[in-house]
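One protein chain is absent from this view; the other protein chains keep their places.
Read from first to last, the chains carry the letters A, B and C; within each, the first residue is number 1.
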Amino acid sequence: MKVEDLILHCQSDWQAYTQHPFVEQLAAGTLPQAVYQHYLQQDFLFLKQYARAYALAIYKARTLAEMRHGLPSLQALLDSEIAHHVSYCEQWGLSEAAMEQTPEAPGTVAYTRYVLDSGCQGDATDLYVALAPCALGYAQIGRERFHSEIDLDSNPYGSWLALYGGDEFQTGVSSSRDHLETLLAEIDVDSVRGNQLKTIFATATRMEVAFWQQSIDACL
Amino acid sequence: MKVEDLILHCQSDWQAYTQHPFVEQLAAGTLPQAVYQHYLQQDFLFLKQYARAYALAIYKARTLAEMRHGLPSLQALLDSEIAHHVSYCEQWGLSEAAMEQTPEAPGTVAYTRYVLDSGCQGDATDLYVALAPCALGYAQIGRERFHSEIDLDSNPYGSWLALYGGDEFQTGVSSSRDHLETLLAEIDVDSVRGNQLKTIFATATRMEVAFWQQSIDACL
Amino acid sequence: MKVEDLILHCQSDWQAYTQHPFVEQLAAGTLPQAVYQHYLQQDFLFLKQYARAYALAIYKARTLAEMRHGLPSLQALLDSEIAHHVSYCEQWGLSEAAMEQTPEAPGTVAYTRYVLDSGCQGDATDLYVALAPCALGYAQIGRERFHSEIDLDSNPYGSWLALYGGDEFQTGVSSSRDHLETLLAEIDVDSVRGNQLKTIFATATRMEVAFWQQSIDACL
Partner (left out) sequence: MKVEDLILHCQSDWQAYTQHPFVEQLAAGTLPQAVYQHYLQQDFLFLKQYARAYALAIYKARTLAEMRHGLPSLQALLDSEIAHHVSYCEQWGLSEAAMEQTPEAPGTVAYTRYVLDSGCQGDATDLYVALAPCALGYAQIGRERFHSEIDLDSNPYGSWLALYGGDEFQTGVSSSRDHLETLLAEIDVDSVRGNQLKTIFATATRMEVAFWQQSIDACL
């Protein structure tokens, strides 16, 4: 099976995720700042658990090559990506220590612990499939929403769009996708194993939808 | 520290859980049936993951005595408790197979995977603390809501109240609480370790609140 | 792939295990009692970890059917099988508590923790493959060594041979083997996945050889 099979299997959830009102409003620059701020704090907590998931992937790897594959993502999460959120949130007077103490909202718990549990219950392939909707979806959103017509000065979320639409992120996700294709290559799309992986990908995608939604709901 | 310290530490969350509108309406017999039905289906999916958590507790036990301690709960979950939900839902034409295929809602994922992750990240004590709000809270709700004034014939949820207010469940939870007291006995309530456990208990309690709420929200 | 493929892939290790001098001497009744006693104490410690592995299998199961599949084995281990070793060892004045305090020898640690790690690193199929050499090998040894010519009165290990050669154990292993065939059915014997499983089975088999050997070496 191929990565595309995972997406096609949950097409309506995939669209609900990648074309969520949160995304539409963020691209249009009309997302209320309170919503964005709530999202960014929860996404900080998300990234902490996401880093745990990459550490889990290294622990579960069967070969040195696979172990080394996961290391740059883990380093990037613990060093630069979390730092990016922290520096962003510092403008609102939030320190990293304060952010780490913020209670995780249920949507944050749902998505992150689902990914971690998929990895603990299954093997490294289950884990990489559970991790995939985040990277693949953000890359698609970046590709679709970040383009020349967006005025980065007038859109307060321009830097978000530039980050995920930019070359560095796109190249990284492309490489992650290649890696996942390799893991899926010998699995038949309609086998028991294939169905397990499709369920994991679809569930993680639904948790992405709930994650966008919770920041909107929190500010109603 | 004592079990009571865990509850006192998150008193407002604990009240939001044990006195949730879902509970009030269920005790009054006014809860819409659609809400109850949504809850029961998700609770079935919850119990499946909860049984995984008890299996995890046996796996993580350090002594034969501790391993044997977890076994009756695991058996009860896989045999009688899940069967209870299935037989209940069958009156609405739902088979166990159909219920197992129902997608887990985000609140169900959040609570169950948080419990499982607490056990995987920490040790058996972390896991039992994460499992505790469910048993302790249902026992408290049963004690408080199931009494002679309730007319079990006129309240459509009378059997739920009778189940959790009844002697068998109350005795079982009392025994689980004693076990947890033993695990907590040598931990100082204000130590780093004590604070870790208070955070786990408080977070699991917040996930209980979200679990009640999601069935109400699903039927708005 | 089939269970037979796992055995054929490590034929020489399989023979070293099922035809080990320990087995030959046990069947002939010539095994020194000190060796048997060392083995039985370590096998008690082995069974404790083996029970943890079955609990892990239930935790890792993806369906209720799979969860229920593992439960009887877990119950049997914690109730009857460990009790059998305890009652056997009591004739030498060893209580269960004393046996549980006995330090695990390296060969015991190697085999049990390899099985547990196979399950944690991989999925439930990896775990069941790691568990298989024990059941399949003991059943083969029982079939080959327990027959009418053995004088159960004169062979001090007759009860061991009768246990593993008897109908109850043979039927149980036959059922476990059927279950494993189902898990392996859609995996190609020469795929990456197939090779992972062959490596796990072969390694667990080598650990069985080391487990027999350590009781002989301990009494030299």
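By definition in this document, a residue touches a chain if its C-beta (ideal position, glycine included) is under 8 Å from a C-beta of that chain, and two chains touch if they have at least 3 such contacts.
Just so you know, these numbers come straight off a predicted model, no measurement behind them.
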Touching the absent chain when the full complex is considered, from C:Ala110, C:Leu197 or C:Ile216: C:Ala110
Residue among A:Leu78, A:Ala162 or A:Ala218 touching the omitted chain: A:Leu78
Touching the absent chain when the full complex is considered, from C:Leu74, C:Cys120 or C:Ile150: C:Cys120
Hidden-chain contact residue, picked from the options A:Ala51, A:Val129 or A:Val209: A:Ala51
Absent chain, residues of subunit A that touch it: 48, 51-53, 55-56, 58-59, 61, 63-64, 67-68, 70-71, 74-75, 78, 82, 96, 100
Touch residues of subunit C, complete complex, unshown partner: 52, 103-104, 106-107, 109-110, 113-114, 116-117, 120-121, 203, 206-207, 210
Footprint left on subunit B by the chain that the document does not show: 59-60, 62, 120-123, 126, 186, 188, 191-193, 196
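The criterion applied here is as follows: only the chains that are shown with their structure count from here on.
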Centroid distance [mean C-alpha coordinates] between subunit C and subunit B, Å: 36
Two or more partner chains touched - positions in subunit A: 120-121
